[in-house]
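Here the complex is missing a single protein chain, while all its other protein chains stay put.
Naming follows writing order (A and B), and every chain is counted from residue 1.
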Amino acid sequence: MSRIGVFICHCGENISSTVDCEQVSKACATIPGVAHSVDYKYMCSDPGQSLIREAIKEKNLTGVVVAACSPRMHEPTFRRVCAESGLNPFLCEMANLREQCSWVHPKEARTTEKAIDIVSMLVEKVKRNKPLYPINVPVTKTALVIGGGIAGIQAALDIANARQKVILVERDPSIGGHMSQLSETFPTLDCSQCILTPRMVEAAQHPNITLYTYSEVESLAGFIGNFTARIRKKARSVDEKLCTGCGECATACPIKKIPSEFNTGLGMRSAIYVPFPQAVPNKPVIDRTKCTYFLKGKCKFCESKCPANAIRFDQQDEFIDVQVGSVVVATGFNIKETSFFPEYGYGVYKDVITGLQFERILSASGPTLGEVKRPSDGTTPKKIVFIACAGSRDPAKGIEYCSKICCMYTAKHAMLYKHKVHDADAYVFYMDIRAAGKGYDEFVRRAIEEDHVQYIRGRVSRVYERNGKLIVKGADTLLGAQPVEIEADMVVLATASVANEGAEALAQALHVSYDGHRFFSEAHPKLRPVETNTAGIFLAGACQAPKDIPESVGQASAAASKVIGLFSSDELTREPVIAVVNRTAPPVYSTCVGCFLCFTACPYGAIGPEEIKGRDGAVLKTVANVNPGLCQGCGTCVAFCRSRSIDLQGFTHDQMYAEVMELFA
Amino acid sequence: MSTLQHHNSTNTLASFVLDRTSVSVSRCYQCGKCSAGCPAATEMDLTPSVILRHLQREVPASDAAVLSSYTIWLCLSCQTCVARCPMEVDLPAVMDALRSESVRQKKVHPQAKDILAFHRSFLNTIERFGRLWEIGLIAEYKMRTWHLLQDVLVAPAMFLRGKLALLPERVKGRKDTRRIFDVTRSKEGHHS
Partner (left out) sequence: MKIGFYPGCSLEGSSREYAESLRAIAPALGIELEELNEWSCCGASSAHALNHTLATALPARILAQAEHQHLEELLVPCAACYSRLISAKDALAKDTVLRKEVAASFTLPYTGATAVRNILDVLTQALTPAVTSKLPNTFSHKVACYYGCLLVRPPSITHESRYEDPTAMDDLMKKIGATPLAWGMKTECCGAALSITRTDMVGELCGRILEDAVARGAEAIIVACPMCHSNLDMRRAAIEEKTGKEFSIPILYITQAIGIALGVDPEQLGLQRHFVHVAVRGKAKG
């Protein structure tokens, strides 16, 4: 026998301004099965909640309908009240009188009638509600961090220091990411590698971190708390256990003219190489696309020179399957190359370079050992033009967003250039100066006021080469947009930050959303910046959107805290609104015939086969089975099932039918 | 100092430009790239991005400044600006629209009278003969501008090289061309 309690909320004036709540309450009192019907100004408030509490006790209610705002607002609130009062929380539903009635209709009789209809529909549903209990899923307390840049390293360390296990996967031969390529960082002008390498070493040596470098995540299956990841450990052609990092192999290698990726093409490396001296791990890798042995079957000088006998030409890629409970994606970013710019030479001019290339020139461990030299002839440039917004904020080039970090690093570059070449002229062509961080604006002022960097507001129309110089044609918009021509020795383009290579493929492998620019999508731009819409997968750093180091580190720690929170219990509870395949008595066992149309319908891969066996172990029937850990309760399978063998807990056929038919009653 | 008011921005030059060319001047964020690459910028009184800034202000003084500028007549329609503009603002189309409006409102810059005279002389020969008659163009241009001695040495040199026809070629289809001029004249009232 149903004893439903109906609580009509005024929501201040939000509902009562157009709906006659008193009338609704009176009307609902007459519905068969309703034992209690009241209206109140603020149901979500303390006194409002007490009304529910008391009514459940006094009237022995079997179900509760709170007619108020959207369940997205307060369903958890009212369900908690019921649970505390001894009523199964899934016997409590909300009727949305606000968003779906009072807010969208004027004050008139029909509005109140509609409100009564809505509540009576929900009453019919709740009469058929069954108690449901949260589903518990075990949690594997190992985190997978994809990407070994500063964000990945930070996240890994935070999780590891919380005594959880971490698997850190990096696709380059060494961790460190772009931060390891920088010379000095703004706004403090700290030496980048000096502050980074201790972290790199800590990550490599941490007892709770397993580091896989020169490796990639091939696939990810499972669900929050229970993922299975397949890692491809690419063949280094070196036995890491034996290698001592002495470097003899690289010295012996005859192929020495390969443009170094770490040095952004400005320096060379050999076919067997360690990307930079401070690499972690300090173990070389053979680039099989350039190694003479792999191309022609000859050479092997490295093997003959190696004192540890660590070279392994026959090494194969290794696949490692790991069980993890959550994933942090920290795969970083890339920047546009100079060939992207038709008006700046299509990448043909050697002395037109990107900001990252200029970092390598400034860097003490770079191709010029920290001396500012022109890539074309090695001379010291006396005049450098820095062009901000190269490619960013440029819908014509397909990049309408701002890359965030360029105003700051351009100021930094100009300052460092002036510090190294005292009699030099530095010009910055800019549109705006975005220096919003702590100490950032002061940093830019320092460049202008102390280091006398010439800032000109205007974009550069064209750069071309003449007599070994670069002619820069810009404009000074603060002086009537008069054309300004500068004959420079070098031009540094602050090119746009873009998604890293392979971001799209990785997002698809992980089932994580991404946007039109291939940046990974956060769950909510304001309130959930490090979560994705895929439960258990978190984001950190520039893979989500361009950002600087402090923000990346902050996000990394935030993502780590989400992981640590997830791992703080041994089990995860999930909402029980899931699909269930029915069971009946033998010999039928289930009306499911095993057609698996539901399997094709399920977007989450939550449906699989289940064998029903007799006492002797023989398989009697194969039916569908829903994985309660993966099912998201979307109901698509229920719509597909031709034999009505699958139903959605909390939204059963009976409940839905009763609701709809109530409308025509 | 002008007091800015924007509650009725439908009779501004910016709205005229939008109507005529589909270009919304608010798209321009004043980066100056157009002015930086414009081959004629050093001769202009208002460089291209400044023209757009005046249009954006939507005040009568700025609208008048734009229509009476020398800039719009110096524009070479070389298309460099639109090719490089990050916001893909079709500045050459805007310049075309501003020119015809400048003539309509009789606000042509005094220094640009020659250029306007050139265009009119050119179009007059086409209207009459269907094709350009260079001598006719030069003759009418000199009459309008009194630059009687201009290119006085060049013309005979061209003639001696066979590049200058003494008489116009009267195209068979010139009636069609004349009709086109008649029908389209009222559209923007360019001739006088």
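Methods note: a residue touches a chain if its C-beta (ideal position, glycine included) is under 8 Å from a C-beta of that chain, and two chains touch if they have at least 3 such contacts.
Everything numeric here is computed off the predicted structure, so don't read it as measured data.
Engineer: In the complete complex, which positions of subunit B touch the hidden chain?
Structural biologist: For subunit B, the residues touching the absent chain are 20, 39-40, 43, 74, 76-80, 82-83, 88, 90, 92, 96-97, 99-100, 103, 114-115, 117-120, 122-123, 126, 130-132, 134, 138, 141, 150-151, 154, 157-158, 161-165, 169, 171-174, 176-177, 179-181, 183-185, 187-188, 190.
Engineer: Just the residue numbers, please: which parts of subunit A touch the chain that's not shown?
Structural biologist: 342-343, 345-346, 348, 462, 464-467, 471
The rule is simple: only the chains that are shown with their structure count from here on.
Engineer: Subunit B touches which residues of subunit A in the complex?
Structural biologist: Spelled out, the residues of subunit A in touch with subunit B are 343, 389, 393-397, 431, 457-462, 473-477, 480-484.
Engineer: Which residues of subunit B touch subunit A in the complex?
Structural biologist: That would be residues 29-38, 41-42, 46-50, 80, 84-88 of subunit B.
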